[in-house]
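Every protein chain except one is present and positioned as in the full complex.
The letters A and B name the chains in turn, as written, and every chain counts its residues from 1.
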Amino acid sequence: MAEDLLRIEHLSVDYHVGAGTFRALTDVSLSMPAGRVVGIVGETGCGKSTLGHAIPRLLPQPPAQVRSGKVFFQGTDLLKLPKWRMPSVRGTGIGMIFQEPINSLNPAFRVGDQIAEAVQIRRLREHGRQPARKADVQGFDYSKREMPKAADVVTGPFVPPNLTETLKQRPPPISKDLQKEVLDFLHLVRINDPERIISLFPHELSGGMRQRIMIAMALSGKPSLLIADEPTSALDVTIQAQVLTLMKELMDEVSTSILFISHDLGVIAEMADDVGVMYAGHMVEFGPVAEIFESPRHPYTKSLIRSIPNKYKEDGVLPSLSGSVPNLSRLPNGCTFHPRCPMVRDVCRKDPEPPLTDLPPGPAGLVHRSACYFPEEVASLP
Amino acid sequence: MSVAPPLVQVQDVQKYFPLTRSLTDTIRRHAKLAIRAVDGVSLEVRSGETLGLIGESGSGKTTLGWLVARLHEPTGGRILFDGQDVAHLQGKALRAWRRNIQVVFQDPVGSLDPRMRVWEIVTEPIHAQEPGLRKAELRRRAAELLPTVGLVPDCLDQYPHEFSGGGRQRLSLARALSLRPKLVVLDEPTSALDVAVQAQILNRLVALQSEFGFAYLLITHNVSAVKYVADRVAVLYLGKLAEVGTVREVLERPTHPYTKALLAALPVPDVRRRRARFRISGEIPTLIRPPPGCRFATRCPFVIDRCRVEEPLLRPTPRDPGHLVACHRLEEVIDIAPETLLVMEGSAGMRTALPSGAVAATT
Partner (left out) sequence: MSTATVPARRVAELSSAPVPAPRPAAWRSNLILFWQILRANPLTLVGFILVVLVSVTAFLVVVVPLITKPLLGHALSILPYPALDAGAFPVTQAPSFAHPFGTDNAGADVFSNVLAALPTDLGIGFTVSGVSLVAGGLLGLVAGFWDKPGTLSGLISTTIMRLTDIFLSFPTLVLALAISATLGRGEYQSELAVLITWWPFYVRLTRGEVLAIKIQPYVIAARAAGVTETRILFRHVVRNLIEPLAVYFSMDVGTVIVTYSTIAYIGVGVPSSIPEWGNLMPGYQDLILTAPWTVWSVTAAIFVTVLGFSLLGDGLRDILDPRSRRIMATTASARGSTEK
């Protein structure tokens, strides 16, 4: 089997706030082969965003603290990389798209310049080293290497043998060539008149347009993994449909894998190949999208899907999940879902919590995991 | 149709928000620019029914809700409440009239004063309408109210930040219901909530309505919430009404091209229906200079020349006289299902940017 693009092993992240410790992620494991869209879905506070930020190490520390775990990206444990090497992984390795494009774009610069900067950073990195080989990132011994200078950090960790040499090779601010590439990226995200758009400031664009720009920027680094954190939640339905369709098309065109984080089950159902369902910092179920939505094997997944209103009021009461999400500073013993679970038994109330285990493969033979002791009984739930 | 007179009649209401002008504009007497948030809408809400108002941002749905609740004064038109024109009520008369209508806001954090305790929040309308009630009486009323929205009365002395989003929205609801109003304007009541919590609140809304007979004006972009709570639905686009009808008519037989587009664009949590989607291209135009003629003409796949010049009026569909649609090509588009709009993908602009053949068809 091919090496996974991204493999997360037993990742646990805490937040220390005041006197309390909030367990944002507990023992989350995930593997993501290249070329797939993995959806992460869950309610507010389930840790899905923390997961998305923990991978490129963008969590503010403190208050966040990675308690344990490994994040392998293209075979390298990102959590072990020295901090100054992370900028090179971000952008060219892992691109990110956030929910509010207006906050992610610098209001003081024209969008064209912002994309050009991203393109230029990638070019410099390509300049400074051979095409990405795993060996470049692996086997790095921090102690034997000189500390980088500030300038190196800015231009990436691939410290060229001679820094001044690279600086000489730096393309002029906005060359014809650079501008053409910027326009290409805007064309790629289906912007009609990119020549006009590049000279605009972010506030002059609509929300959908800004999100396209963000996607163009993220793609301009040619990342092999794109982490999209609620990319369409701030957009209107018809605009959301446009952006989602665009992302699907781009998947094929630029062969990027996407980690798609959303609270919207509908969006996940449309976008993802595999789905991870999160609850209170735990990954409770992981499997191919068709199985997750049609035969969920965790009671939480099932009740989450069922609570989407899809009937008229004459048809009776909406099924809803009783209780509320547990406080992350005081997680219940045993299965975190047991206080709200309709099929709870004694074993669920006791530690240790049920681990995420592989289920017998279905007809498609794809991996399906559930963190429930009784995955077979979920089907019998109403 | 209904025998009872409608509770609220909105008649050709307009709300323009003037843009601030520079001094030179004033001196040069430039035409006064305004955001036409609501531009000639007529609607009615009957006693005890739920009217769902759906639309995207900029459609004017929130402004319309605020006009009905008289949080805005309309620029033009009439708003009849129980037959009385309330559009220009002022001062004491307005304050006294307010007991008839209450509002639940979207933002569960901002809509509750962080420095007030639960009992103060919940009884604020009672205190406003019946001043001079003693604290003990107000607390008693609050303790009565909380169970109706599913909260325990023990939390009278807590602060709003001690509640989750759903809990705060219940508090907002309790405050709105405290005076037993005839109409509750629900402004995106569940948009900030998770699906599981949303279902609880929607159930609660429906249960309360059948118990107390409130009328609801439910303003939302969430079609599934409207489907469950509403009896009738009005679809707004750029300050104009596109379509009105019973919830089943509008959602199952959407007629206006915009409604079709909106429904087709909804992400559905059903993998079997994972399909190529209709995508209306283009951005929502600005409300300052809306397009002449039909507001949707710039994005409509069925647009003809007439649409760009002449504004369509609301007309009943042949099937149901209560189902009104503002479209010139009503008879032609009525039977086109949202899903089939797929083939018509890409009017103007969008297609030029697409490589040939790369229409929205995926998976």
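Here, a contact is a pair of C-beta atoms (placed from the backbone, for glycine too) under 8 Å apart; a residue touches a chain by one contact, two chains touch by 3 or more.
Note that this is a predicted model, so its numbers are computed, not measured.
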Practice item. Would you indicate which residue among B:L51, B:L151, B:L218 or B:C300 is in contact with the undisplayed chain? Key: B:L151
Revision key, fill the gap. Where B:V41, B:V103, B:I219 or B:I284 are the choices, the one touching the absent chain is B:V103
**Study point:** Interface with the undisplayed chain - residues on chain B
**Key:** 69, 71, 94-99, 101-103, 105-107, 110-116, 124-125, 127-129, 136, 139-140, 143-144, 147-148, 150-159, 161-164, 166-167, 170, 172, 175, 179, 199-200, 203-204, 207-208, 210-211
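We take it that only the chains that are shown with their structure count from here on.
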Check your understanding: Which part of chain A faces chain B closely enough to touch in the complex?
Key -> 43-44, 187, 190-192, 206, 208-209, 236-242, 244-245, 248-249, 252, 263-270, 289-290, 293-294, 303-305, 307-313, 317-321, 324-325
Practice item. Could you please specify the touching residues of chain B with respect to chain A in the complex? Key: 56-57, 164-167, 194-200, 202-203, 206, 221, 223-225, 227-229, 247-248, 261-262, 264-272, 274, 277-281, 283-284, 349-350, 352-354, 358, 360, 362-363
